[in-house]
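Shown below is the structure under consideration.
Every protein chain but one is kept in place in this view of the complex.
A and B are the chain letters, set down in written order, and residue numbers restart from 1 in every chain.
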Amino acid sequence: MGLLAGGNRHGYDLKHEHDVTFAAAKPLAFGQVYATIDRLVKKGHVEAVEVERVDGPDRTVYCLTDAGRVELERWLSEVESPVPHVANPFAVKATIAMLVGDRSDATAYLAAQRAAHVERMRHFTRLKTDPATSLAELLAADYAIAHLDADLAWLDLALDRVAAFEVPRPAHPVVST
Amino acid sequence: MNQVLPVPSESATPGLDTGPNGSVALSALSIVYSYGRNPALRGVSVELRHGEILAVTGPSGSGKSTLMLCLAGILVPDVGDVSFGGRIISAESEAERSKLRRSQFGVLFQFGQLVPELTAAENVALPLLLAGIKRGAALSAASTWLERFCVADLAGSRPPEMSGGQAQRVAAARAMVTEPTVLFADEPTGALDALSGEHLMTQIVRVAREAGTSVVIITHDAKIAAYAEREIVVRDGMIENGTGV
Partner (left out) sequence: MNTKQHPDTGPSFASTLRLAAAGGRTDHVRITLTTIGSAVAAVMLLTAVSVGFITDNDGPYRLNLLAEPGLRPGVMTAILLLTVPLVVFVGLCSRVGAPARDRRLSMFRMAGATPADTTRIVALETGLAATIGAIVGAGVFLIGRTLLDGTQLANYRIVYADGSTGNEQGQTHLLPVDVTIPLWAIAATIAIIAIGATVASIVALRKVRISPFAVTRTVPTNPPTRTAAILFLGGTTGLLVVGASAARFDGQLAPLVALSFVLFVCCVVGLIMGSASVASATGRFLAPRVSRPDLLIAARRMIAAPFTSSRGSASVLLVALIGGAIQGTRANFLAYTDPGDTFYADTFALIDSVLIIAIALAAASLLVTSAESIVERRRTLAVLAAGGTPRTVLARAAIAEVLVPLIPAVLLASTAGLLASQAFFGTTVSGFDETTNRQTITPIHIPWDRLIILNAGITATALAITSISLIFLARSTRPTELRAAA
């Protein structure tokens, strides 16, 4: 709906525009686009305006209705609730490394993961310093860096915890939440 | 996820004594330093190459600032040598080591290094004036560097009139005015907000790359360390990840 707010589009253009604007996210599949459009038409947020014929099959152009605009505003003003479950694949791997191997295996994994994170952070930082980077890319880079930073802080702490862990491996695997 | 790092190019400014990139500019061998009975460094060895940007990270109190001070010749290690340009600077007199700061080394701290009674231009020209360069030439070099850090319009202002970010940029200009071989920066963005800090780091990296200057950044913030190409982690007075050399 946000993309339609910028002007009337048809399906193909919507997918294209989404992929360009949200370069960091996964590209949209066409099926997904049309399914979403159908849902929105049923809810009354979007309506078909005209049918174009440009050397090929008919292409329907859609636009945002007034009801749709209201719904869009409401969604924009809403706060995203922090997700209660935070996926932490790193913790899982570290724990399993300790179960399967020993402390030094876990440490080796965490150190390697840390190095990879640092390298990724350097990549995004270089992106930030490049004057050609667009605003959307900058915002995405900042977001990635902030999360990588948070992960790095956890990795450092995990390395400390693993190093200090005295009791041999617990009976049940500790799966982090 | 592996990135191919761009190889730092040859120094752009002719006549600059930076040596071929890749060779060692500054090194420390097994240095030990204690504040009274408190051991800050317990045997640290580091090598810094020409044109390299190195980050020294670690928790606070780990000794990273002390390491920088020893490398810059401000502190003399109790044990071990610091070598630079074929000299063992840790064995030199206070006067000789002080002279390094007005020719080959530039230092940038978190705060408190601009003289409040001098103008920004005079502050930046200070190392040159101390080295004996005439006022006119020194001030002209100063204005060039103020421009490189985008604070040329502050040349006549005094530090109390500036914001934190502006003052840090003036301080960075001062650190670079002697076209040093090595620039030392200790938590340069510590007193700045995220955006000002980013601007400062971007400028420092760009300017250093252009001049072929090596940079040593001391920081506890991973986001700032990410501006460097290489990182060493100091913990409890020792290097942790063994990548000092």
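The definition used in the following text is that contacts are C-beta pairs under 8 Å (C-beta built on N, C-alpha and C of every residue); 3 or more make two chains touch, one makes a residue touch a chain.
Since this is a predicted model, take the numbers as computed values, not measurements.
Asker: For the chain that was dropped from the view, give me its touching partners among the shown chains.
Answerer: Checking the complete complex, the chain left out touches B.
Asker: Check the options B:102, B:169 or B:199 and report the residue that touches the missing chain.
Answerer: For the chain that is not drawn, the touching residue is B:102.
Asker: Just one of B:118, B:152 or B:238 touches the chain that is missing; which is it?
Answerer: B:118
Asker: For the chain left off this view, which of B:138, B:170 or B:183 is in contact with it?
Answerer: With B:138, B:170 or B:183 as choices, the missing chain is touched by B:138.
Asker: Mind listing the chain B residues that contact the chain we can't see here?
Answerer: Touching the missing chain: residues 13, 15-17, 74, 94-95, 98-103, 107, 112-115, 117-118, 122, 126-135, 137-138, 141, 144, 174, 178-179.
The rule we apply is simple: only the chains that are shown with their structure count from here on.
Asker: How many angstrom between the C-alpha centroids of chain B and chain A?
Answerer: Here chain A and chain B have centroids separated by 37 Å.
Asker: Per the contact definition, I'd like the list of chain A residues that touch chain B in the complex.
Answerer: So the residues of chain A in touch with chain B come to 111, 116, 118-125, 128-129, 145, 148-149, 152-153.
Asker: Mind listing the chain B positions that touch chain A in their complex?
Answerer: Contacts found on chain B: 1-3, 198, 201-202, 205-206, 222-223, 225-229, 231, 241.
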